[in-house]
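Every protein chain except one is present and positioned as in the full complex.
Then we have subunit A:
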Amino acid sequence: MSALATSATASAKAGDDRSRGGSLSWMALPALVFFAGFGVIPLAGVLVLSFTSWDGLGTISFAGFDSWRSVLSDPGLPHALWITFLVIVISWAVQTPASILLGVFLAGHQRYRAVLSVLYFIPLLLSSAAIAITFKALLDPNFGLGAGLRIPLLTQDWLGEPWLAFGVVIFVVSWQFIPFHSLIYQGGVRQIPRTMYEAAELDGAGRVRMFFSITLPQLKYTIITSSTLMVVGSLTFFDLIWVLTAGGPGDATRVLALDMYKRGFQANLMGPASVIAVILVLVGLALALFLRRLGGRDNSHSQLEGM
């Protein structure tokens, strides 16, 4: 992002910068108002609500640390945190290598790869609800694909066994999001200067060597961007899991976002649900900061540069 740095210094030098900045500020106001009203204020509001008691309909009353105490002593919380952690780590570990490989493959300019990429990206278009409904029907032990084709291996009670259901969630998440991330990697690979590969070839480097010595290091910031989106995104897998398993069987797939929804909108305990929401935000911020640190560029624009 050197363009950013140069344009910033260039405009800082311009004498009329101050007045121009002032006259332009109004243009940012509408976006700021929307984002403040339905982003920043709710974010502060969720913290406030975590200290109240509210059933979602009646009056809101101050309750001190009651909700925090009840949530933090609830064994459901460590469980939800653990499931969320597993979803984040495993879905990252499945999606990242697959997306990098597909991205590298799709970065080639061959015509058949362009055709393949059109088909690869179809899952991006479907809603999580549609995807969950489809896989629910496909994996049905009595009438699904396995039963229809009479393949015993595919005829499992996929959504009825805790660890199978968890595996299904990871598979469906990967099915839905690998296309998006391979798109990001495709863009990243195409920006690697061709001359680097040519130089390496002159030195007699093979494909493996070039992949690990040129492609992967050059993709560092793309990996951080993609991982940030992946990790923060997996905190909010709500709709997919909700329709697919509703957190079950038992609470085998009850991630934090689902825990929040169930406490708030099913059990009508908005206070404890807000506590979960605060935890969600904190976990999201911590993960994003951690990934940024990993990027090694520590300035105010590093996140932007990662993109």
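In the analysis below, contacts are C-beta pairs under 8 Å (C-beta built on N, C-alpha and C of every residue); 3 or more make two chains touch, one makes a residue touch a chain; residues count from 1.
As a convention for this text, contacts and distances are computed from a predicted model.
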Expected UniProt protein name for the omitted chain (select from "GGDEF domain-containing protein", "ABC-2 type transport system ATP-binding protein", "ABC transporter permease" or "D-sorbitol dehydrogenase-like protein") would be "ABC transporter permease"
Answer key for A:A129, A:A267 or A:L294 versus the chain not shown reads A:A129
Per the whole complex, from A:S91, A:T228 or A:T253 the residue touching the absent chain is A:T228
Where subunit A meets the left-out chain, the residues are 1, 3-4, 7-8, 10-12, 17-18, 20-28, 30-32, 34-35, 37-43, 45-46, 49, 56, 60, 97-98, 101-102, 105, 108, 110, 113, 116-130, 132-138, 143-145, 148-149, 175, 179, 183-184, 186-188, 190-191, 197-198, 201, 206-208, 211, 222, 225-226, 228, 232, 235-236, 238-239, 242-243, 257, 260-261, 264-265, 270, 273-274, 277-278, 280-281, 284-285, 288-289, 300, 303-304, 307
